[in-house]
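As you look at this complex, bear in mind that one protein chain is not there, while each of the others sits in place.
Presenting chain A:
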Amino acid sequence: MTVAVDFKNVDIVFGADQAGSLAMIDKGATRAEILEKTGNVLGCADASLTVHEGEISVLMGLSGSGKSTLLRAVNRLNVVSRGQVLVKDGDKIVDVVTCDEPTLRRLRQKQVAMVFQQFGLLPWRTVEENVGLGLELAGVPDAERKERVHKQLKLVNLDQWSKKYAHELSGGMQQRVGLARAFATEAPILLMDEPFSALDPLIRTKLQDELLQLQAELKKTIIFVSHDLEEALKIGSHITIMEGGRIVQTGAPEDIVLRPANDYVRDFIANVNPLSVLTAWNVMRDRRDLEHGDNGWVWLDRRKTTRFKIDDHGLVAAAERDGKPAVWVSCADVEAQSEEAAQVFWANPGTSLKTVMLAMHRSQTAPVALFDDQSRFVGAIGIRDVLSAVLRR
């Protein structure tokens, strides 16, 4: 995977006494200590994070945690005090911290686009003039600009509104204009600074869905700042949690939910519904950890109610439940079941925990088997595995 943005030990300090503050950062001083001693505000400290092409990397944290500060280092809206911010620029890699003005401008015009929390639209301009802003600044000729703007407006379903003024639109529509403005530059990297926080919940969900749809098509690299974990889990392929200017944990959404690094992260995820993130893979016991019997029989659960006979290829040869032969059925067919023979449900690693639980419910708490793409047996989920994942114990 190609790296699109790479933060390397980034420190950001707002204030006059840069050297003094940096020395305190090195000693691990907190934001409050630095403020008291130097009068400077710590934006972020020693932040390292790699964002790969095509992924949505979410920066999370409470307000003041430094997430926006770090985001805005990518296009130098915030000046980095120390460290590197490497941004992919075609075939080259540019360090935004040290590059000259023309390079920075070119990056801002062509490589990195931004969407703002307060939309940042120009109220005296029409929707189409707002969407064309980036192209206009980059000196794109009128005809080409009109065409690209029109294309973007169509993409976000605003083509009928192109002649309206920005302030005549609702909040949700204004942010769509903001999105279209960012997409219009065709920049591969998109910075989104709490873009949906100012919108009401219904519109927010709708725009999140639209963003995911667009992303499936456009495959941008998106760095997304949010204080809403549900949002982060929904759209993020990677989540980074920040506290007091420092990165506390970074990883895949289910990593954060299953293995919170400290109490701060634990507090964060306390109210999150794990069913919306976890998959069968996250909670299963590996086949090697299961209890093996004679002749290739493997017990799927600790209570020994259900067992599989596995052949040399890893495929299931026979199944038994409560001592009687059983058939194995996909979780996907959970609704259309006859009650004739005893059943054992199976799922794929990517199946959501919710579906697995439904299958368990239907089969009176029987374990669920996990098969990979080639139908090989990879592990099993018992009722205890599910309960401990949901309760995070």
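Methods note: a residue touches a chain if its C-beta (ideal position, glycine included) is under 8 Å from a C-beta of that chain, and two chains touch if they have at least 3 such contacts; residues count from 1.
Rule of thumb we're sticking to: contacts and distances are computed from a predicted model.
Trainee: For the chain omitted from this view, which of "Cytochrome bc1 complex Rieske iron-sulfur subunit", "Chemotaxis protein CheA", "Heme exporter protein C" or "Choline ABC transporter permease subunit" is its UniProt protein name?
Mentor: "Choline ABC transporter permease subunit"
Trainee: Among A:Leu137, A:Leu212 or A:Ala270, which residue is in touch with the absent chain?
Mentor: In the full complex, the listed residue that touches the missing chain is A:Leu137.
Trainee: In the whole complex, not just what's shown, which of A:Lys67, A:Lys88 or A:Arg108 touches the removed chain?
Mentor: A:Arg108
Trainee: Which of A:Ala23, A:Leu122 or A:Leu387 sits in contact with the chain that's absent?
Mentor: Touching the chain that is not displayed is residue A:Leu122.
Trainee: Which positions on chain A touch the chain that was left off?
Mentor: 75, 77, 104-110, 112-114, 116, 118-124, 133-134, 136-138, 181, 185, 191
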